[in-house]
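With one protein chain removed, the remaining protein chains of the complex are shown where they sit.
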Amino acid sequence: MPQKLKEVDVAVIGVGFAGSILAKELAASGLKVVGLERGDSRHSVPDFQAPAIHDELKYSIRKGMMQDVTREAMTFRNHHREVALPMRQWEAFLPGTGLGGCGVHWNGQAWRYQEADFIYKTHIEKRYGKKILDPDLRIQDWGVTYQELEPYYDRFEHLLGVCGKAGNLNGKIVSGGNPLEAPRSREYPNPPMKEQYSGALFRKAALELGYHPFLQPSANTTRPYTNPEGLTLNPCVYCGFCERYGCEHFAKASPQTVILPVLMKNPNFELRTESQVLRINLDCTGKKATGVSYMDAQGREFEQPASLVLLTAFALNDVRMLLLSGIGKPYDPTTETGVVGRNYAYQTQSYVPTFLGEDVHLNSYMAGGASGTVIDDFSVDNFDHSSLGFIGGCYVLCGSTGARPVEFHPTPPGTPRWGRKWKAAVRRHYNHTAIFNLSGTSTSMRGNHLDLDPTYRDAWGLPLLRITFDFPDNDVRMSRFVTHKASEIARRMGAKIVVDSPRTGPFTTTSYQSTHNTGGAVIGADPSTSVVNRYCQSWDVPNVFVVGACNYPQNSSYNPTGTLGALIYWTADALKTRYLKRPGPLV
Amino acid sequence: MFVLVVAGIIVASYLAAQTGTPNKSISNKSQMAVRIVAEGTTRGAVACARCHGFDGASDGSGAFPRLDGQSPQYLAEQLRHFASGARQNALMQPIAKGLNDDEIDAVAQYYASLHAVPFPSRPVPAQLRDRGKQVAEVGDLSVRVQACESCHGPNGEGEPISGVPYLGGQYSHYISVQIQMFRQGYRKSQQMFVPAHNLNEQDVLAVADYFEQASRPAVK
Partner (left out) sequence: MGEGTNSNSRRTFLRSTLVLISTATLAGEAPALLGNLRTGETHRFLNESERRFLLAAVDRLIPPDERWPGAAEAGVVNYIELQMAGPWGRGEMLYRHGPFRKGTPMQGYQLEYTPAELFRRSILAINAHFTSQAKSFDQLPAEEKDAYLSSLEKGDIDLEGVPSNTFFDFLLQHTVEGFFSDPIYGGNKNKIAWKMIGFPGAYADYYDLIDKHGVEFHREPLSIADRPSYQSMMPSTERK
């Protein structure tokens, strides 16, 4: 018999960036908040200290910080006519776990989206007409605009101490930054990262070709910085162990460094780790959440009553939780009815391995997670697609986030996979190879969706999430075009060998691409095509709010976390100024 | 007399090591270094050996740092910082100003190449030493300070090329004072700013004592 606990005002499912910030805002407003985190507690000291943290096998190869796949995997298929099978180990994407969530082991690449992203359907149809869209694509407007979110982007960036140089201040283009960015109301809190050698070479070539290079915005600080919560971060030392690792220097913006110490001090907040939430409980009407049920590490089940439930467990887990809890109608791609699981998208990554001369010592192992020189000229709709026959685009980045050798030992095409020649090629090219990283839009498609697997279960007996996904042909065409453009820059850099490597289908789970899984619980103005309204409030159960990249109707060219930060503070504001004053549907 | 003989041996072996190379300019630079260390320059640089010794071990009091085996990049950079005032030190500024670029590089290389026999350390209470080791190797969450060794290397051995100075074997008193210098702004460092501000007095002493006693690898 599950033990019923004393009621609280708010139950937060998942204590990552979204959970931490929302919990802090609400606890500070006087509410009693419980944060339920399925993973362990962990902190910069001792858990992220060097040299132990710089263990490539443990963290990069064996995925030391990631969701325990033995207990909670996901299944995958490219198309609905296939049988989905479990991803028995994580490769293509790496869902995190533990206090701080992905915020602990992300790279700190902190972007905003474009204005057009939030009104994507309207914008594309207006500019190009509906005919540019392949019949199976399903792009949507968000129901909230960039301008509405701008102050919240600003707030999140100052919480993190994002490092960069503004390119567009209130509509005025200023030099030194990205002239193609959406307008920002003030300068970044900290100056940009130091430029790597590969980035400097790219910058020169990009300028010669008429593009507009700038340094990638970074949430790994460039100088001692005290954020508005009173917490101080240290400068990044470019150690080259960023993604998949915790930061030993208090330099990477993570919940641990930017907010948790403040949250933990508030007696209104209680953190419970190793607490696996099984479902959100609903009353007999199915329209009101009564709280959540969870299991602790000893296998005891608890019922935690709460007036308000915040689902902030990472995009994929959020969608699964909604499905397990019966909140919202599950999406059926054949009939195109239902909403939960609809508009699942990803990130269309491609690469241009660029082999430079052996006199060019790149030292790519010297890197911050957000190191890199970028051009935005081919992102989203920053260029004219009229005669191109696809929508979307990529930013093109040259730089490294490290050169850890188990993962990074590039060899030119034609090199055997093993043997004497392979070894010689690895030695020859290791310190002289740059890899362009192209991060592309991912357009939602009718058939790409999330639902519950009929066969495979987790350690608690609950169905795994099933992912049905392949790259839309639109995105494959887009990738071919932009990657080709990127290759021209590589050749201009004086590379000996340039490998134009666009993304092609089918999507495979066997090699890493990105953990930017988006959609499935999308935000929108129309309840027939969205799961949450513009305040991230469930249309079906108004005392449940879902905040994650699951809200995105399609994915932009950029990494999602910066935009998620804006949504988090936007939702916090809606909760404090609207919902708490009058609980109920806000739209 | 004995000291002079020892000094002479040190200088001679340094020169022998240098002039073993065929490069005449290195040899000239070594001789220049030896001269400056022993005599100073006519432009206001006092002989380095007066405070730092011919072997770089200084006088053992901790008032002057050990220089032997230190990163040459670091030594040269500090001299330039003294000269410009970026590192405020009334004693070292006129000395550093009295050296030109070549001379700075030369004396830096000179001391970097030496390996002095350290003065014996005074005993440290076990509790203090353990605390120092804890902060040095693991850091302190309550004051948001990372492990010193994450930048200063195992045993505080330093990283000569990027110019991270060694702490292992450095005088405890000197380390303590330098942390004060960082805290009060007489020395400026992006990386030392937070640790210098956040460590309390007791912990500063603890890490300083710990590092003085940490064994350091022999310099090649």
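First chain written, first letter: the chains are A and B, and each begins at residue 1.
Throughout what follows, a contact is a pair of C-beta atoms (placed from the backbone, for glycine too) under 8 Å apart; a residue touches a chain by one contact, two chains touch by 3 or more.
No experiment lies behind these values; they were computed from the predicted model shown.
**Student:** Where the complex has a chain not shown, which of A:Ala28, A:Ala52 or A:Ile132 is the residue touching it?
**Tutor:** Going through A:Ala28, A:Ala52 or A:Ile132 one by one, A:Ala52 is the residue touching the chain not shown.
**Student:** Give the residue, chosen from A:Lys121, A:Arg457 or A:Lys576, that touches the chain omitted from the document.
**Tutor:** A:Arg457
**Student:** Looking beyond the chains shown, say which of B:Ser30, B:Ser150 or B:Ser172 touches the absent one.
**Tutor:** Missing-chain contact among the listed residues: B:Ser150.
**Student:** Give the residue, chosen from A:Ile132, A:Ile173 or A:Ala200, that touches the chain omitted from the document.
**Tutor:** Checking each option in A:Ile132, A:Ile173 or A:Ala200, the one touching the absent chain turns out to be A:Ala200.
**Student:** Using the document's contact rule, name the residues of subunit A that touch the chain not shown here.
**Tutor:** On the subunit A side, contact with the omitted chain comes from 50-52, 54-58, 61-64, 69-70, 73, 76-78, 82-83, 85-89, 91, 194-197, 200, 235-241, 360-361, 363, 365-367, 371, 403-406, 409, 417-420, 422-424, 426-427, 430-431, 455-457, 506-510.
**Student:** Footprint of the hidden chain on subunit B, which residues?
**Tutor:** Those residues of subunit B that touch the unshown chain are 69, 72-74, 76-77, 80-81, 84, 86-87, 101, 104-105, 112-113, 133, 137, 149-151, 153-155, 157-164, 187-192, 215, 217-220.
Here is the rule we use: only the chains that are shown with their structure count from here on.
**Student:** Per the centroid of Cα atoms for each chain, what is the distance between subunit A and subunit B, given in Å?
**Tutor:** Averaging C-alpha atoms per chain gives centres 45 Å apart.
**Student:** Which residues of subunit B touch subunit A in their complex?
**Tutor:** 137-141, 144-147, 149-151, 154, 190-191, 193-194
**Student:** Would you mind writing out the residues of subunit A in touch with subunit B in their complex?
**Tutor:** Touching subunit B: residues 43-46, 49-51, 223-224, 231-232, 234-235, 237, 248-250 of subunit A.
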